[in-house]
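Take a look at the following structure, please.
For this depiction, one protein chain was excluded, whereas all remaining protein chains were kept in their positions.
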Amino acid sequence: MKDPSPRAHLVRLGLIMAAGVVVFLVLKSVLVPASWVDEGGDWYRGESLNEMMEQPLIYGGNESCQVCHSDVIEEMDEFKHKTLSCESCHGALIDHVQDEQKIADAFVDDESTWQCLNCHDERITKPEGFPQWNKQKAVEHMQMEEGMLCITCHTPHDPTP
Amino acid sequence: MTKADQQAPRLEDERMDSRREFLMHLLTGTASATVLMVFGPGAAAHGPESSGFMKMAKAEHHYAYVIDVSKCIGCGNCVRACKRENSVPADYFRTWVERYVIRQDGVYVDSPNGAMEGFEKANARYRKNFHSAKTVPKMCNHCHIAPCVQVCPVGATFKSPEGFVLVDHGYCLGCGYCVQACPYAARFINPVKNKSDKCTWCYHRVKKGKLPACVTVCPQKARLFGDLSDQEAEVTRIFDEDKWLVLKPEMHTDPTCFYVGLPREVV
Partner (left out) sequence: MELYGLPGGALENYIFPNNVHVEWSLMIVIYPYITGLIAGAFVVSSMYHVFGVKEFKPIANFSLIVAFCFALFAGVPLLVHLGQPQRAYQIYTTPHLTSAMSIFGYVYTSYLILLMIEIWVIYRKHFIEMANTDKGPLKWVWPILTLGITKYNPQSAPHDKKFAKFLAGIGIPWACLLHGYVGFLFGSVKAVAWWATPLQPFIFLSSAIVSGMAMLFVMYIVIMWAKGRDYDENLVKKFMISLWMAFILDYSLELLELAFVSYEHGLHWAQIKPLLLGPLYNSYVLGQMGLLSISPLLILGTVSLLDIRGKALIYLSSLGSLMLVFQVLMMRFNVVVGGQLISKSERGFVDYQWEFLTREGLFPAMLIMAAPFVAYYIISRFIPIFEGKSMDTEPRKTS
């Protein structure tokens, strides 16, 4: 058998490497997403913006409540609690309405005080002038008894002191 | 946004320029990052005058977020709404509220369960003789020069033309480099999805004309979201007075989340 050329193996190696690079480049061009954005320093998959829009809305905002409850919302403009979100106390829209159909009653908690105290319990961190409830003061100055709820005296939508 | 309007025709030399500029940024950015850190807060402009803001000038909207610390009552409505709206897993937070009790001898900070249930009364030990006490909402700062965007190895996190810093969950590797790079700990690896997660300013809501969930439920209007291109917007008006701040300005991230009434002790 004739001796192979002293460089034959290196040539074959080179060919294999070249083939590898070609395969790699083909794979790369196939695998880069079609919507890829490469512009002005941006570098991302354009389609992802559309995918993010598929995330469902959980909270509707007060404007969603207006559709059916315009009477309450209109009154609210005059109320102390006009800046509040209905959904903070009554639960998220998606639990109440889906596809413009009511699926369940909105949540109304009339047996506890935590929703009131959540905002109005006295804390050193709260801004001055924000109405804060201090049990001791309340017992001294009003005829408060054990077991009374905030809403026994205050209407939750317009809680005048 | 479709592919077509993102790839609007551009002049070839303009492209080259931006590429050269980009390479320069890469070079100077990497070299200066550590140096700048050493020398602390610099004189870089933040807010609407910043270079990062100017760069986005072409987009129709320039969204910004404002947190008025002096109005926050620490009720935690925002944290609860965010958790629900974005299905954020337990023990991780896209937004959270911190309580600062500032005293002569130091600062007491806490954030029990991110303020999901608001705050109990502060420890009596710290309640005595305090100088001031505030609750401070925190979230992703949607930085113009976002370290997380810079370090993402595959382009799975990016700044959208309108200012949202977003994570592409269809592309994220879950390597966690962005979590390390964020100076604000706004990012985490979602233990359910095994992908990087953070506040999106409720991109899915804003693009449908709604406000972010946290802004929607805030009873005090301590959280504002709006468009800096609108001169009358509440978020724009805060720049009328020199009372706004950003978090960790020494990090030179050029945030788009501005604070009003921020105590200097807040990190």
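For clarity, chains are labelled A and B in written order, and residue numbers in each chain start from 1.
Quick note on the criterion: contacts are C-beta pairs under 8 Å (C-beta built on N, C-alpha and C of every residue); 3 or more make two chains touch, one makes a residue touch a chain.
Note that the coordinates shown come from a computational prediction; the quantities given were computed from them, not determined experimentally.
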Review point. Which one, B:175, B:233 or B:260, makes contact with the chain that was left out?
Key: B:175
Check your understanding: Considering the whole complex, which of B:164, B:188 or B:201 touches the chain not shown?
Key -> B:188
**Study point:** Absent-chain interface as seen on chain A, which is shown
**Key:** 1, 3-10, 12-13, 16, 24, 27-28, 31-33, 36, 41, 43
Check your understanding: Taking the full complex into account, what residues of chain B touch the chain not shown?
Key -> 22, 25-26, 29-30, 33-40, 91-93, 96, 103, 105-111, 113-114, 126, 138, 147, 149-156, 171-177, 179-189, 193-196, 250-251, 265, 267
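The rule is short, and it goes like this: only the chains that are shown with their structure count from here on.
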Point to revise | Inter-centroid spacing, chain B versus chain A (mean Cα positions, whole Å) | key: 15
Practice item. Spell out the residues on chain B that touch chain A in their complex, using ranges where they run on. Key: 1-3, 6-7, 10, 18, 22, 25, 70-77, 81, 84-86, 99-101, 118-119, 121-122, 127, 130, 133-135, 155-161, 166, 168-171, 200, 203-205, 207-208, 210-211, 213, 216-221
Exercise for review: In the complex, go through chain A and note every residue touching chain B.
Suggested key: 33-37, 39-61, 81, 83-85, 87-88, 92, 118-119, 121, 123-127, 130
